[in-house]
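Removed from the display is one protein chain of the complex; every other protein chain stays in position.
As written, the chains take the letters A and B, and residue 1 is the first residue of each chain.
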Amino acid sequence: METAMKTTSMQSWDDNVVLSVEHLTMRFGGLVAVNDLSFNVGRGDITALIGPNGAGKTTVFNCVTGFYKPTEGRIVMRHGKSFQSEKIEALTRTGRQFNDDGDDRVFLLERMPDFEISKRAKVARTFQNIRLFGGMTALENLLVAQHNPLMIASMMTVGGIFNLPGYKKARAEAIDFAAYWLEKTGLIERADDPAADLPYGDQRRLEIARAMCTRPHLLCLDEPAAGLNPRESTELNDLLQYIRKDHGTSILLIEHDMGVVMEISDHVIVLDYGQKISDGNASHVKNDPKVISAYLGVDEDEVAAVEESIDTQNGEGGQS
Amino acid sequence: MSAAPNSGLMAESLKDAAVAAVLVAVLGFFFLALRTDIGTGGLDLTYRWGLWFAAIAIVFGVRLLLNLFIFKANKPVTSGMSVALPAGLLTVIGRFLGPFLLAVAAVLPFLLMYLFPSRDRQFIDLAILIMTYVMLGWGLNVVVGLAGLLDLGYVAFYAVGAYSFALLAQYLDIGFWTALPLAGLLAATWGVILGFPVLRLRGDYLAIVTLAFGEIIRVVLLNWYEFTGGPDGISGIPKPSFFGLEFERKGGFADFFGLDYDSIHRFIYLYYIILGLALITNFVTLRLRKLPIGRAWEALREDEIACRSLGINTTNTKLTAFSIGAMFAGFAGSFFATRQGFISPESFTFLESAIILAIVVLGGLGSQIGVVIASVVMIGGIEVLRNLGFLKEIFGPDFEPTQYRMLIFGLAMVLIMVWKPRGIISSRNPSAVYKERKKISSDMVAQGEGH
Partner (left out) sequence: MEYFLQQLINGLTLGSIYGLIAIGYTMVYGIIGMINFAHGDIFMVGSFIALATFLALVALGISALPLILFITLLVSMLFTSAWGWTVERLAYRPLRGSFRLAPLITAIGMSIVLQNFVQITQGARVKPLPPQIQGGVTLIEGVTENGTIAVQLSYMQMIIIATTLALMIGFSLLISKTSLGRSQRACEQDQKMAALLGVNVDRTISLTFVMGAALAAVAGFMFLLLYGVIDFYIGFLAGVKAFTAAVLGGIGSLPGAMLGGLLIGLIEVFWSGYFSVEYKDVAAFSILVIVLIFMPSGLLGKPEVEKV
């Protein structure tokens, strides 16, 4: 019955899509990291991408955020609410990167350079091995994330040099916005401390805060709960729920911690060897025999625990 | 203290010193003991056993003493020397050092004239030289210290600035003050042209490509005889005027202000020009650091991939750093041309780039005060060697202290770096503050591209 539901009836994430990955293939030389993968990310959903180590999850992330150029496939980001398939087809034919009409913009991410994806398509990300600006303070980290609007406010630096009032105001607002996210992530007390000085869990949250400072429509989190203790995991859940509810930001996350995944995800996609083996809500995926066999027939939590320990040893274990 | 560890210490120290002596014997054999010289009918070989033995003995002795009292000693004699200054005092020094140095710099020529009336010209000239390096250091600091881009060809932009002014003056008869902005603009343009293709390279590769560009520009200047005068250089470059007044015996600056003509006026004027240029460099850099562009540079130094994930166009960001650094070098270059009155490709060798980079790194990447200290120590230090004529009386008339300048300079580079790999001033000031300004220790600050 579950399988039937998956294939026939439309799920909520297929009704209002923010990101669709279509026939994505990524090869490194002879290695096929991702093979003909398609899935949709629903607007306002928390979508989880799970799978054993080496399943290609991070590769998918890197394709979505432009760090890798996919070998084949299309990745569409929609800012507008409608499905917009005609507009997307027209855009695909033109060879342009995005369609610039008002609020209903669509972006073909596989054509865009990485920084444009964050700047225009409003897709933000965090990294599996945290990439903060370690020598800069937490506040500075969040200000860097507001680079593009601040650049415009500083009139490409000219107005900033002379400290014109327009820039002063924008700067104060940027600091307020950063303070808002520091507050939300519980880091406001550490605002003036260098990022490298923060404990691990704080760094994870700071990275999320930094990504949110780009005002994204879609937030991609690469193992946000890795290395967190149970209390921090719970806080993370709350934070993600808050981001989704109060900011309407859709979330796509890679996670090994099945506790986190099952609790907060509206939609779970399971990868194995670069292919999708299951796609549905948490309870659907949990009971999918393919998923259970992919995890060696063992209880998921056990597998996850083992994998997590492997991951922390290898650092980038899930990459290839 | 018991005798046993002491005799052990002695034996160990002796052994170590002996090893050092043997090493010097081996290394020095072909350079100290033997010397080749052009003689009649080919090369002559002369033997200098005395020099060789002396070097071995000195190294043995010095190493032994160092071992006994510092390296291997339980209580090194230096332990008493490094008096830890109280943190409060350090902050006070840190806060007032900049304004203090600025105040000294503002009155320096008059201070020198008062203190050394007989040698004021020489000292003001030295101050001009040091200030030029301060400016170059500050300019390069934007590229290396803030943006983390390793540039080994910085002197190329210095050369572009110098030659721009010299050629503009020669062919179009343009004066210093008109040429100055043009020279900066041209250098910045070259920065963009050279930077565009190479700025995506990783750290070390970027370093070597910039070195190659520096050399290419020098070789072209050297061989394009019709345009640049080749190795002969360009002479007769005009001096700067003071609002149209020349520094001449008749009808110039002195006459206008009713002063007695003195050639020192021009030195003082040049000093204030370079001081002004350097301060502009400093002011602009400090402002840029607090603007989004400067923060992006520093973020780039910390983690380029993270920058791209935040929507920062890293190519453009690097280019702005590169071209702004180049522009300052261009200004400094045209100042150099007007000060010397003569330029040739010889002034723009790789060594020059290396010296500027050394000043930035030794001073502490990104630190403006560090650059000042390093310039004074390195450039001033070299010049001090010129004045060690009394050593001739010790080592004989053949002894020429100036020829040891670069040797000592190189050794100082190595020693300071080994002693303080992060440079003299190694903390970072945050560019924005929420509540409380805290210094950031350099251990956390990344060094830029690649690693």
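Just so it is clear, a contact is a pair of C-beta atoms (placed from the backbone, for glycine too) under 8 Å apart; a residue touches a chain by one contact, two chains touch by 3 or more.
Just so we're clear, the structure is a prediction, and the values are computed from it rather than from any experiment.
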Legend entry - Identified contact with the non-displayed chain, of B:Phe53, B:Trp177, B:Tyr205 or B:Tyr272: B:Tyr205
Inset, instruction - Tell me which residue among B:Ala188, B:Leu362, B:Val376 or B:Ile440 touches the hidden chain in the full complex. - result: B:Leu362
Legend entry - Residue touching the undisplayed chain, where the options are B:Ala18, B:Leu172, B:Val384 or B:Leu407: B:Leu407
Inset, instruction - Considering the whole complex rather than only what is displayed, give the residues of subunit B touching the chain that is not shown. - result: 23, 26-27, 29-32, 34-38, 42-43, 45, 144, 150, 197-198, 201-205, 207-209, 211-213, 215-216, 219-220, 222-223, 305, 350-351, 354, 357-358, 361-362, 365, 403-404, 406-407, 409-414, 417-418, 421-422, 447-448, 450-451
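Everything that follows uses one rule, which is that only the chains that are shown with their structure count from here on.
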Legend entry - subunit B-facing residues of subunit A, complex: 65-67, 114-119, 124-125, 127, 131-137, 139-140, 143-148, 150-151, 154, 157, 160-161, 175, 178-179, 182, 188, 191-197, 210-211, 214
Legend entry - Complex contact set, residues of subunit B against subunit A: 284, 287-288, 291-293, 295-296, 298-299, 302-303, 305-314, 320, 428, 430-438, 440-442, 444-446
